[in-house]
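One protein chain is absent from this view; the other protein chains keep their places.
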Amino acid sequence: MIRRRGAALALLLALATVATRVEAQDTRRSGFMFMSPGTQAMQRDDMENPGMLAVLDGAELWAKPAGTSGRSCADCHGGGAEAMRGVAARYPAFDATRGEAIDLAGRILQCRAERQGDAPPPRESRTLLALTAFVAHRARGMPVAPDADPRMTPVVEAGRALWHKRLGQLDLSCAQCHDDNAGQKLASAPIPEAHPTGYPIYRLEWQTTGSLQRRIRGCLTGVRAEPFAYGADEYIALEAFLMERARGMEIETPGVRP
Amino acid sequence: MSRALINVPAKARKGEVIQIRTLVQHEMETGFRPLPNGGFAPRLILRRFECIYDGETVFAADLHPAISANPYLAFRTVATTSGEMLFRWIDDRGAVREERATIEVT
Amino acid sequence: MRRRPGRRRRARRPAAVFARPPVLALLAALLASATAGAQVVPYTIVADGIPEPLGGAAGDPARGRAIVADRQKGLCILCHSGPFPELRFMGTLAPDLAGAGARWSTAQLRLRIVDAARLNPDTIMPAYHRTDGLARVAPAWRDRPILDAAGIEDVVAYLETLR
Partner (left out) sequence: MDLPTASRRLVLGGGLALLAISPARATPEAMRAAMQGFAGGAEPRPGRVRLEMPTLVENGNAVPTTVIVDSPMTAADHVVEIALFNERNPLPDIARFTLGPRCGQAWVSTRIRLGDTQSVHALARMNDGSVWSASAELIVTLPACIEG
């Protein structure tokens, strides 16, 4: 008995050591770490972060009745400081009713249409970005914690396959740049590791807030590939894979990126 | 809908120099963005900003298209009296938007 | 995976801050020449090179230099650095082009530009003169190599001078 307890203790210690080592070896870096001090300052200070404008828009929309239901998001989900706390850290998640993965923006669209009885706003519209930013901001500072539903596994794997697939006239995969060459410079721009921790982001290049899907479209156009349509399963699979890859990293929404 | 973020210290001592920061939602359309039809998107920018405090315009700015989208403006002023500060932005068409913030000066 | 039909989105003007006329002009020129329809020409690989010029004619080093230095046409300097004192931003993903002409023979240079994946299937170097085996190429670039035969020869002629 004592021996067994000793063995168990040893195992626990060993596990703890492994855990510590894993943590020590976590060299993943958010895109934030690749930015200039000026752009970092812009993100760090809410008062200087233009992404906060979308979050504030979202806060107002959250409380505003919409559609034939006459209900606001807050009527169901609550409007206090704790409402939706951490929820975004889990998305994309498996939607049992539909039998498929759904991203956070897709979930908001679903609520708008099915619960509120309103015409859902288009992908990448200010309304949808604002609501998404508002919910994602409620997970700021929390670790990315992907949905544990086993039915997400094939989605993550589909995303992984796409990540490694060479696309476009330039015949490049996401992995070739963002895994193999992260930190190197593409012309003047450091290649980030592509962790989706700050979305929706305020991108200086866009001069507005945009989604991860818009960001991925940018890379697809860059390699001269035909982008997928907004809302496509491919983006949701890629996002599911990227969130798995960023598991435990801190959510930064609203991120600022060059 | 256009949103503004205003940062004014809630309290200050009389005579103290305080920092005011403002961030307002606006595309600041430069007039130099070409459109697919061969023309340019018409210019529409916030061209004027004013901060009125204790009966006086303590700071003002005339803005040109080279000011970034969602203009950020920060400046300093002397805390003189408790009350309201008025912030005003005026665009190319003369549309005015105003925000207010209060400060307690002791 | 199933793909849903997407809403068509209105195109909006590109460039970042204000128009950058030289870049735009170059792009216009590029697109104009691209629409002329550049096809892949046949070639023969011998050992690890292509000994014969693509299309038979020799390239022009000055034109080749312009292609290599052009961020939209050659794209080379997005990844490579090279002896271009007038350029400020060059990539660090790939070897410096300085000395390329001393490291490789003309035939080797040609194959490495035409289809580097023949030598290393995992290479990050795009195939500049191949249109098959590519996935999801955007309509504007479909069935068109990155560089036509003359462009390849110009770049080869330029890289040969880097000794």
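Which chain is which? They are A, B and C, in the order written, and residues in each are numbered from 1.
In the analysis below, contacts are C-beta pairs under 8 Å (C-beta built on N, C-alpha and C of every residue); 3 or more make two chains touch, one makes a residue touch a chain.
No experiment lies behind these values; they were computed from the predicted model shown.
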>> Under the definition given at the start, what are the shown partners of the omitted chain?
In response: A, B, C
> Touching the left-out chain: which of C:Gln39, C:Gln72 or C:Thr161?
Replying inline: C:Gln72
> Which one, A:Ala113, A:Met142 or A:Leu186, makes contact with the chain that was left out?
Replying inline: A:Leu186
> Quick one: which of B:Glu56, B:Glu84 or B:Glu104 touches the chain that's been left out?
Replying inline: B:Glu56
> Can you list where chain A touches the absent chain?
Replying inline: 35-36, 38-39, 41-42, 50, 121-127, 129, 186-189, 204-210, 214, 217-222, 224, 227, 258
> What residues on chain C make contact with the chain left out of this view?
Replying inline: 9-21, 23-25, 27-28, 31, 71-72, 78, 88-89, 91, 138-140
>> Touching residues of chain B against the unshown chain: what are they?
In response: 1, 17, 19, 21, 30, 32, 34-38, 40, 53, 56-69, 71-78, 80
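Throughout what follows, only the chains that are shown with their structure count from here on.
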>> Need the CA-centroid distance for the pair chain A / chain B, whole Å please.
In response: 32
> So how far apart, in whole Å, are chain B and chain C when each is placed at the average of its C-alpha atoms?
Replying inline: 47
> Quick one: in the complex, what on chain A touches chain B?
Replying inline: 46-48, 50, 52-53, 56-57, 60, 207-208
>> Per the contact definition, I'd like the list of chain C residues that touch chain A in the complex.
In response: 1-7, 9, 16, 71, 75, 77-79, 88-93, 117, 124, 126-127, 133-142, 144, 146
>> So in the complex, the part of chain B that touches chain A is made up of which residues?
In response: 1, 3, 5, 7, 21, 23, 25, 27, 68-70, 72
